[in-house]
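Every protein chain of the complex appears in place save one, which is left out.
Coming up: chain A.
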């Protein structure tokens, strides 16, 4: 479904100083699989997601989506941003129906699709609200609905709950699982939170903590859903991941 083949990325900073961010990253994601990329801050994982989104080009290597190489951003991938990035001048409905409209669907159809996904993320009744009237969790629901509304083949989520408080975050993780179970997609989810990764993932790919980011290990999480954050197997896997990824400064 998605194949990252030996992706490397080096940024050129001011004064032509080279900063290697990703090195030789290869990841395979199957259709309808929920893959979480887990790594600490500044490990290049967001850059990897932006490369898959087509917003950055890899220095070497390729990203292949359903057999076709990714050459730029497109509506077949839905991106959810860490900072929500809602259009403040559009209502919830206006934000969510933007994608279908940009893809050329007629007004009525775009609205129907948008209403469906607003309903799916649990925001019915809020479609006429502006983003500044919503809480952080609700904003990100809009972000998820907006990405879903284009019915993308892949959902890319870049630390979507990083700005939320702990309680809201757990609630949003449960909601993410519910939404995914209702409308299955291939998901690539970036986070720095081990619990979040274990709660959501079919498979976890850990990225090393120092630049350039490299794939450290892959864990298959075959615990039954919905997962118990304090269950025995959950905690065992948690210990395993944390032990393997302790930062050496």
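Everything that follows uses one rule, which is that a contact is a pair of C-beta atoms (placed from the backbone, for glycine too) under 8 Å apart; a residue touches a chain by one contact, two chains touch by 3 or more; residues count from 1.
Note that in this section contacts and distances are computed from a predicted model.
Peer 1: Mind telling me which option in "ABC transporter permease", "Inner-membrane translocator", "YceI family protein" or "Na(+)-translocating NADH-quinone reductase subunit D" is what UniProt lists for the chain we can't see?
Peer 2: According to UniProt, the chain not displayed is called "ABC transporter permease".
Peer 1: Check each of A:44, A:78 or A:213 against the chain that is not shown and name the one that touches it.
Peer 2: Among A:44, A:78 or A:213, only A:78 touches the chain that is not shown.
Peer 1: With the missing chain put back, one of A:45, A:146 or A:169 would touch it. Which one?
Peer 2: For the chain that is not drawn, the touching residue is A:146.
Peer 1: Touch as defined at the start, partner being the missing chain; which of A:4, A:35, A:53 or A:221 qualifies?
Peer 2: Of the listed residues, the one touching the omitted chain is A:53.
Peer 1: Name, in rising order, the residues on chain A that touch the hidden chain in the full complex.
Peer 2: 53-55, 72-75, 77-79, 81, 83, 85, 87-90, 98-99, 102-103, 130-132, 146-147, 150
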